[in-house]
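What follows is one structure encoded as structure tokens, with my remarks underneath.
Heads up, one of the protein chains got dropped from this complex, but the rest are sitting where they should.
Chain IDs A and B follow the sequence of writing; residue 1 opens each chain.
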Amino acid sequence: MELHRLTIQQLAGELAKGQLSSRQATEHLFQRIERHDPAIHGYLELHQDAALAQADRIDKRRSKGETLGPLAGVPLAIKDNICISHGRTTCASKILGNFQAPYEAHVVQALNAADAVILGKTNLDEFAMGASTENSGFGVTRNPWNLQTVPGGSSGGSAAVVAADLAYAALGSDTGGSIRQPAAFCSVVGLKPTYGRVSRYGLVAFGSSLDQIGPIAKTIPDLALLLNIIAGHDRRDSTSADLEVGDYLANLDKPVKPLRIGVAGEYFQEGLDKEIAQAVRQALDFYASLGAEIVDISMPLNKYALAVYYIVATAEASSNLARYDGVRYGYRDKDPKDYIDMYYTSRAHGFGAEVKRRIMLGTYTLSAGYYDAYYLKALKVRTLIRQDFDKAFEQVDCIAGPVTPTPPFRLGEKIDDPLTLYLSDVYTVMANLTGLPAISIPCGFSSAGLPIGLQLTTKAFSEELLLRIARMFEQATDYHLQKPKLQS
Amino acid sequence: MIQKNVTSLGYRPTIGLEIHVELSTASKMFCACPNHFGDPPNTNVCPVCLGMPGVLPTMNRQAYEYAVLMALALNCRIAEFTKWDRKGYYYPDLPKNYQISQYDLPLGSDGYIDLLVNGQTKRIGITRAHLEEDAGKNVHDLPDCTGVDLNRAGVPLLEIVSEPDLNCVEEVMAYARSMRQLVRYLGISQANMQQGHMRFEPNISLWIFDDSEPDGGHYTPIIEVKNLNSFRSLERTVAFEIARQAEEWQADPHGYRMDKMSKQNRGWDDVREVTVYQRHKEEADEYRYFPEPDLLPVEIDDAWLERIKAQLPELPIARYARFREEFGLDEKLTTLLTSERTTADYFEAVIQAGASPRRAANLIQSQGMRLANEKGTDVAELGISPQRLAQLCKLTDDDTVSASAAATIFQAMLESDAPPEKIASERNLMQVSDTSALESIVAQVLADNAKAVADYKSGGKKAKKARSFLLGQVMQKSKGQANPKVVGELIDREVLGQT
Partner (left out) sequence: MPAKIDPDQVRRIARLARINLTTDELEQFAGQLSDILNYIDQLSELNTEGVEPTTHPLKISNVFRQDQIGQSLSNEQALANAPRTHGDFFAVPKVLE
């Protein structure tokens, strides 16, 4: 198999055997990036020198027989809202265009400790606000499966580079579906861990009570391996859970038996693309054929989740993004009239339209006279949604459904209609509102040849179970093995 | 409309005070930067207190416990469950453009403090006490720009809000000083005014008595004066505002009323000594508070609360009452001795070591406080152990040394670790009370001063003066070591034949 097609596990095996050096693998990917990324534009910044230096370091240590980390010499990509202490962290926003963090995200430290090689930073919707990566301040990312369609978002860059074999895996972040939706659109696997499973330290905040970092990879075992490395308690994030982290790889290939999978009728109502509905049903049939019991469950509050999400996420965002004022870092407009004007013009010119829209919405729902009707109401419905899930998990081990209501849409198709674009998140936001872990795995292709994803959700902190259930499907299907044809 | 005779109407100032106290933790409220004043600008800063993207706050346990300790000392109800909220406003010294604070669930509420004002006890209600982070500092004296120093950003700040129970300048000052004394007693803040550890925001209005109104009067509009950082400016601000509002009201008795005008912010102009209207920021009250998602709630159970309670020392007002009762000291001396916990502790240790309360109190007040003041420290830190001071008190009480010699010895003890008795003998400061040793001096002085002896004997107008003169002569000849009481007795015996 071609070098770039390997999974992390395969590559790590080759490197361990000494058949291949990390430098070779890293250089190979940079060459491939040079050839294919101009069309896709998955990367915002490449860390070529640092990556090759790290690859050489690992190769040297390997040649000395030193014990190396589980990702030794494996080239990976990082979404550009995760801070690395060299290079820039821009969140694809002009307001952070030149920002260089003097600190490193917990997950990046974890990857470094595992001896990974970081290729560079991937594109996203500005501040992770979007479902298409069209809201990047530095140009759109295209879907490797069809360059006229979007890769999803906001981790569109991360999903696209993994799909196009421009990285062996990548980290993304998921506030309302930002890992799972692009994973589904690009036919790769993506996991949003339980809220608190992975430290948010160093992840530029969008919606703090919703954000989680997670891996995007080619296979479930790679996902499990990455989760092994990034999961765990971090005292710098008070919301990181102080719980034991298991070995997600250990029992990964053991099928879950008995297995009860819940399916909500509400997921299959209007708005869901027919081909997606069909692919998801086929996946369920497949699980049934493996001995799973498919249980009809009811999620009556499903239809309210999106409204709750857009209140909570934008309220938190309006506050989280207040710090971009051009005082301590970031963009400041030239020659403001006075210090007050400095805020108004820097923020007007530094933020893109979608970010402004969400800041405005969040500011509105928190403002005097509207707080109770919108924000407080949303927090209460959030409680009810959580109760819905708790109830469901008394009956089932896992809830299955679509990731997205439609296959990847065409670039520009929804850019002028924010509400319609928001509806892309309809199936994914529940996991963020409840904090539950959720995964997207490839489960088919539309008649136009565009990827379709299956979403699985389990109880809080049950990623081990979730990955095993996903692995059952992956082991018996070959959707994840199909690759986009890239023109060079 | 009938013009009321305003001069016949009285008013009562109605004042509430918000106090901000910086807590003296080692590190900041939500990050591990030093909580330290006076360092070069922007050196006690890190990504968290600079509000950089992607970093997160973590709660300082000590700061929380300090705040609870104060709330307990203020007799507050301690919230079993509190959370953090973000208060949004834009200002260059506020790095995140929101302040982490406690909005609807303050850690303490519904408390009180008893004040002593002119010998009377007055109870002042405490509305709430909550914890938040301080802002940095804008530096205005630079050319062409304002500088921002964020060393202070994130320092733990305790806000204490009183009920509008203060009715005059004296009460406001007594309240403010009591708060300073209390935080120092608790050891939760140095309350150093020069370093801005304590800031005041009075809310002032006047209740105008007017029997013709259904409520028996009305209020003038509330004025809030922001950010006063000295007792002097607080005192002058309150006095100025009371007078200013009375004047405003007299000029416009029907318009200058709380029900016709909204609350205003004014600032204190330290140069002109006036308050000045600060143009209303239209969204000043639009802080868009909401629960801080990056921090988890705090729940205090009984066991934790008991552990904090156990750290409560005897509070100033209780100590004052006990000192008066137990040691029979007067108001002024007791106030001095209980003003600082260290002084009161020291005083008690001296008594514990065997000194008489009155002697110890007098020496601490007359010598200790003076010397401590000169050295810019406090009495307990002078380097005189309670045991040594107690020895000095005993020497003075049993006339081994005179009161004036005691003062000299006290000062000498600063430079020497020797026992006071040794210092006294080395410096010939022991009193001579031995009658036989003094008799010859007395005899000689009487022989040399026949005129004075005669004056004294005559019992006339000059007698008292003559006796003093003779006594002085003996003291001089004894180089101050004679016990004046014994000398007086000897003179009386020799001259008047009294025994």
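By definition in this document, a residue touches a chain if its C-beta (ideal position, glycine included) is under 8 Å from a C-beta of that chain, and two chains touch if they have at least 3 such contacts.
Since the structure is predicted, the reported quantities are computational estimates derived from the model, not experimental observations.
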Sole residue of A:Tyr168, A:Tyr343, A:Phe393 or A:Tyr479 that reaches the chain not shown, by the stated touch rule: A:Tyr343
Residue, one of B:Asn42, B:Asn75 or B:Ser230, that touches the chain absent here: B:Asn42
Pick from B:Gly10, B:Gly216, B:Gly255 or B:Pro297: which residue touches the chain that isn't shown? B:Pro297
Check the options A:Ile359, A:Val396, A:Ile441 or A:Ala470 and report the residue that touches the missing chain. A:Ile359
Among A:Arg35, A:Lys60, A:Arg235 or A:Lys391, single out the residue that touches the unshown chain. A:Arg235
In the whole complex, what residues of chain A lie against the chain that is missing from view? 98-100, 102, 195-196, 209, 235, 238-239, 241, 301, 303-304, 306-308, 310-311, 318, 322, 325-332, 336-339, 341-345, 347-348, 351, 353, 356-357, 359-361, 363-364, 367, 373-374, 376-384, 386, 418-419, 422, 433-435, 460
Against the chain that's been left off, what residues of chain B make contact? List them. 25-27, 31-34, 40-47, 50, 58-64, 81, 83, 90, 92, 138-140, 142, 144-150, 267, 282-283, 286, 288, 291, 293, 295-299
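As a convention for this text, only the chains that are shown with their structure count from here on.
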Chain A and chain B have mean C-alpha positions lying a whole-number Å distance apart equal to 57
Which stretch or stretches of chain B touch chain A in the complex? 47, 50-59, 86, 88, 90, 92, 95-98, 146, 148, 150, 285-286, 288-290, 293-296
Can you list the chain A residues touching chain B in their complex? 81-83, 89, 91, 96, 99, 101-103, 105, 200-205, 207-209, 235-239, 315-316, 318-319, 322-325, 327-329, 339, 343, 363, 366-368, 371, 375
